[in-house]
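Have a look at the structure that comes next, please.
A single protein chain has been omitted from the complex, and every remaining protein chain is retained in its original position.
Read from first to last, the chains carry the letters A and B; within each, the first residue is number 1.
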Amino acid sequence: MNENIIDIKNLTKKFGAFTAVNNISFSVKKGEIFGFLGANGAGKSTAIKMLCGLSRPTSGNGTVAGFDILCEYEQIKSRIGYMSQKFSLYDDLTPMENITLFGGIYGLKRKDIANKASTLLENLGIADKSKQLVQSLPLGEKQKLAFSISILHNPQIVFLDEPTGGVDPSSRRKFWEMIYETASKGITVFVTTHYMEEAEYCDRISIMADGEIKTLGSPQELKNNYMATSIDEVFRKIATKAIRN
Amino acid sequence: MNTLSFLLEKEFKQFFRDPFMPKMVIVFPVIIMLVIPLVANLDFKDINICIVDNDHSGYSRLLSDKISHSSYFVLKHTPQNYKEAKQLMDEQEVDIIIEIPYGFEKELIRNEIPQIPIVANAVNASKGASGASYLTQIITETTGEFAQNNGIADSPAELLSVHNLYNPTENYRHFMIPALMVMLIIIVCGALPALNIVKEKETGTIEQINATPVSKIMFTFGKLIPFWIMGMFILTIAIFIAKIVYGLSPAGSVWIVYANAFLFTLTISSLGLIISNYSNTMQQAMFIMFFFIMIFILMSGLLTPIESMPEFAQMITRFVPPRYFIEVMRSVYLKGSGIADVYPSFVWLGCFTIVLTAIAILSYRKRS
Partner (left out) sequence: MKRFIVFIKKETLQILRDYRTMLIVILMPAVQIVLFGFALSTEINNIDVAVYAPIRNNTINNISNRIASNSYINFKGYLNNAQEINHAMKSGETDIVIAFSRHIDEVEAGAMPAETSVEIIADASNPVSAKTATGYVSSIISGNLAETAGASNPIKIEPHMLYNPQLQSSYIFVPGILGFIILIICAMITSISIVREKETGTIDMLLVSPVRPIVIVGAKLVPYFALSCVNLATILILAKYLLDIPMQGSIVLICGISLLYIIMSLAFGILVSTISKNQIMAILICAVVMIIPVIMLSGLIFPIENIPVALQYLSCIVPARWYIEAMRILMIEGQPFSAVLKQTVILSSMTVIFLFLAIRNLNKTMR
């Protein structure tokens, strides 16, 4: 039995002459919170899209949840959750309607959806807003809703692409509480961020720059290796060598 | 199938929540069906005419009389000479000039062959030609009558009778209305799908959908079915207005009309989705769809007859799906044609439906 839920080898993505992701290899263990760090434009989102079957790799291979990312990407999709960088639920639907839609697409029964939805809205504290359109919710609530919906179908892994962009630190902390709760249910969490302090919350992190993975390990290991007191410092030491940024 | 019901639920909620679209889908067909049949008229009546009478004879009075009593012409002026008449034409006052030369009646009686010039403003070729041909008809009739009265000859025209089928009141509106229904469906069920997927691209929601295991077929049908229902709805409004306002109901089976609309709506909506799939912005999608809508309206025989087009253009019309729909609509509405009469159009349309729907499904790419 393979303990690795994600196994990636030499993954590369080129857009014309531009290499967004250059030959990355890594694995993620079942149940981990795996952080993907890097500045904007380092290639994090492109990498995550290849893992989720949203983008075709130029070369390289790998498996996610036991399926090949090159040809079995549709099977992967039913076993993962995805929350994109840009809020991408339907603005002109209510929270309830969004939950129903995505629950339905993942094959849940209407009765189960209704049950799950009511506890979910309760937990998020927006039960009273369930009939408002999503566009009227504050960004922090939208993000939590999007996260909840991405794990509605109990996926094996959830991919979060910059989930806390643009909100205040207290909302971010609450969001990370949700991530911990999710991980405690046995769902592997794969999260990208450019907030270095968030990296400390991860079990293991990798730091990307110029489309390449520069280093990978637990936060403590990295700090030791780079003789730094914080991940931020580690990152700065790597980033000074980066060309793009 | 279960998934499809969720996707449809979403599409309908979004549609009814839009501030503009539901109104458009109702108001647009109603206005078009009420107004456009009154406009779409190539049956030229009330052509402005002036007569330059140099003969002042019994014949010229008879002819003036016939012309002014004809439903095709309005006798506007009787200028003294051709120069004045031409002046009137340049001022857009008159469309056609007839000049009766001096001594015309005498020549006629002497059984010589007198000449009678007609000058038509042919900027609008068909108007000019119609005017000239109506006038020719009136002159021939008048001359025949005049000849008979004066015992010169008798005409063989009585041997001939013309029998007009299918549109006994010769109402041009009845010819246009079934085609206008097609035009409504082209515009609404073509433009809206073209904008649909590309809108999801612009707002980013498509990415969330692409990350789910939803199948291409389900997704595409989730998009197609609402437009298909919309098409049927618009058609039904149009059929009712045609009946109530214009007293026109299909001479043949209304089910053929619906079956045909079923195929056509899928065809045109699929085309819209294909354009949407290949476009990056709504602006692009709209320009391309606009291009197709124009071709569909102008090259389908809707406004000008296909038989009048040059050979190469007629070839192009074979690949214009509404051409077949319009043929069937007019045949069923006016001639009462049955399946046996129109099945070739059905087969063509069916092929377009299958091909375009298949392309719509395949061109939707979940992975870039």
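The rule is short, and it goes like this: contacts are C-beta pairs under 8 Å (C-beta built on N, C-alpha and C of every residue); 3 or more make two chains touch, one makes a residue touch a chain.
These figures come from a predicted structure and were not determined experimentally.
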Shown chains that the omitted chain touches within the full complex: B
Contact with the hidden chain (one of B:I49, B:I187 or B:V214): B:I187
Sole contact to the chain not displayed, among B:L62, B:L75, B:I139 or B:I229: B:I139
Identified contact with the non-displayed chain, of B:K199, B:K216 or B:R367: B:K199
Contact partner of the left-out chain, one of B:L303, B:V347 or B:L362: B:L303
Residues in subunit B touching the chain absent from view: 18-21, 24, 28, 32, 35-36, 38-46, 89-90, 108, 111, 113-130, 132-133, 135-137, 139-140, 143, 147, 152-168, 170-172, 174-175, 183, 187-188, 191, 195, 199, 202, 280-284, 286-291, 293-295, 297-299, 303-305, 307-310, 312-313, 316, 327, 330-331, 334-338, 340-342, 344
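Operating definition for what follows: only the chains that are shown with their structure count from here on.
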Whole-Å gap separating subunit A and subunit B, where each centre is the average of the chain's CA atoms: 55
Residues of subunit B touching subunit A in the complex: 2-3, 5-7, 9-10, 13-14, 17-18, 203-215, 366-368
Subunit B contact footprint on subunit A (complex, rising order): 52-56, 73-75, 77-78, 80, 82, 84, 86-93, 97, 100-107, 133
